[in-house]
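Some notes on the structure that comes next.
Removed: one protein chain of the complex. Kept in place: all other protein chains.
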Amino acid sequence: MFMFEKAVVGGRRYWSWLGVLAAVIALGFASYLRQLDQGLAITGLSRDVTWGLYIAQFTFLVGVAASAVMVVLPYYLHNYKVFGKVTILGEFLAISAVTMCMLFILVDMGQPARVLNVILHPTPNSIMFWDMVSLSGYLVLNAVIALVTLTAERKGIAPPGWIKPVILISIPWAISIHTVTAFLYNGLPGRSFWLTALLAPRFLASAFSAGPALLILLCMILRRFTWFDVGREPIQKLALIVTYAMVVNVFFVLMELFTVFYSGIPEHQEHFKYLFVGLEGHGSLVPWMWTSVLLAVASLVLLLVPRFRHDEKILAVACVTVFLSLWIDKGIGLIVGGFVPSPLGAVTEYAPTLPEISIALGIWAVGFLMITVFYKITLSVREYLGA
Amino acid sequence: MSIDRKTFLRITGCGLAAALAGSKIAGLIAEAQDELTTPDPAALKGRRWAMVIDTKKCLKDEGCDKCIQACHRVHNVPEIADARREVKWIWKEPFEHAFPAHDPEHLPEALAGRPVLVFCNHCDAPPCVRVCPTKATWKRASDGVVMMDWHRCIGCRYCVAACPYGSRSFNWSDPRPHLVQINGAYPTRTKGVVEKCTFCDERLARGQLPACVEACTEKALIFGDLADPGSEVRRLVRENFTLRRKPELGTAPQVFYLI
Partner (left out) sequence: MRDRPWILLGLVAFLGLITFPIWYNQAAGTTSAAPELQKAVKGDTCIYPTDYMRASHMDVLMRWRDEVVRNDKRLVKIGDKTYNMSLTSTCMDCHTSKADFCDKCHNYAGVKPYCWDCHVDPALLKGGAGERAALRAPGGQHVD
């Protein structure tokens, strides 16, 4: 079944890595069992900050999933051959990221056993319904595409013709998953932090920066630890995409800041104040947010100067800074910042608890396990073909 | 015997159908043929239930919490010490929190910092209903009450994020250990579901006024049908200047404050 036999053959390093991931997953699962028993009271969430780490990770990872389009689109729409070797890596990254998204939604549910009610009582006026549709659709699309193209590659034949339209559908679909995710937040009348039409474009820009940055790092890791080398050119092209997307993202953030602070509407300003200078003596996210800003500035310097970007060692550092900066921005600030202050003006701080963090790490480990196994299969197929 | 032979045979037939075609179909047949469900004839009837709060009367005794006690007792609302995990259906907020658009620096003394009763506004365009992915919360077409179905709620808390009034509470843990006494005629909740005021739908259905209205000795809470031109609530909003919470959001709250 799907060449999984190739995933169970590997060296000591491969198995120890899988072992580490399995241990993190087991720890997360144990914490989740505790959450199932005691309820979401084991998290740091409260009546004012009702979504936190889980939903923020979900939001960030939808972006990572959507970013596969940045390799799929040039390769399939523009026949850009340079991405031939990385396209399937992007698709597998998307599959793993969407799976993590779904797990993060599941662990956030108060009554996970009833989650099928979303399908049993379909409610098209709820954006969450459409999020479910778009995410599961995207998962199926990418799974089919990856399976069919990799199978064809192994057999040394061209993929069947019908896969082309499926791939073409997956391109706007990728945009849709992150747009719908933004709609989850920016249609809420009482939450001024998210009530901006720029949210979806901002989501996409940050996604198209953080996602390809992760893909570059994964390619570099593959080169370091395996025989497989995607080559210099695709990495440089990806770096260019990261650069443009990061510039656009920072531009969007500045647009947001201008609108909020020049208009001077308190309700809109307070969330930014909480995040960047603290509000009513509460400012636990302030160091995080400024770290994100500094990393963003540093990444722009490293990316925009061609000499730095062309040096792969510096590029690796730039990709890490991009990824961390956007992870803090989206994976912490964007969700929590929307809840503080509350619609009644209360400033309640949020910090994830240890069990909550261990559940989140467990889900990340599931994602990395999937990526590892998928990449292992891909490389085994290519090794066999190359031999 | 309440069941005649024909009914009996029909029901046994249903049992057979259940074995053959699954209990769901049988249930539908039984429902269609044998069960005639009706509202209680004593039920209060209204087309658009609404509430007027006379803040002057309410503020006569700032320490009074009869309405809150009555509501929370009858609905098994737990008393949770940790304010971050509180569950509340009706409570008091300082005026400037309930009405943040009003300049707190220059409020009349009679209002600044004074406690105002707040609860679900039973909005005409409720954002919580718009976002719920399972219809676990919905606006009743017959009388405008924004309802909750605790059997259906999956605990995603999207409604909590959507409500601009903080009227919704999530059960972070099992609420039962936090109940000092239990009203056996009303369910408690389980962990992982969202709850809120339902305008006492269970009391309206039996012809009773909401528990808070009944408990208020000052008659500061006036409940009635806003769609009825002759109703007391309609008269009060016609003859007086009233405030609603955040009307600029377009949610059309149905709780009016006489200032």
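Which chain is which? They are A and B, in the order written, and residues in each are numbered from 1.
Note that contacts are C-beta pairs under 8 Å (C-beta built on N, C-alpha and C of every residue); 3 or more make two chains touch, one makes a residue touch a chain.
Every value quoted in this text rests on a predicted model; they were computed, and no experiment measured them.
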Contacting the left-out chain in the complete assembly, out of B:Asp65, B:Asp124 or B:Asp149: B:Asp149
Footprint left on chain B by the chain that the document does not show: 1-4, 7-8, 11-12, 14-15, 18, 23-24, 26-27, 30-31, 34-40, 43, 76, 140, 142, 147, 149-151, 173-174, 176-177, 179-190, 201, 205-206
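Here, only the chains that are shown with their structure count from here on.
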Residues of chain A touching chain B in the complex: 38-41, 45-48, 50-51, 105, 108-112, 114-115, 117-118, 120-121, 123, 125-129, 132, 184-185, 187-191, 267, 338-339, 342-346, 348
Chain B residues touching chain A - in the complex, by the definition given at the top: 84-86, 93, 96-98, 100, 127, 130-136, 152-158, 160-166, 169-174, 190-194, 246, 249-251
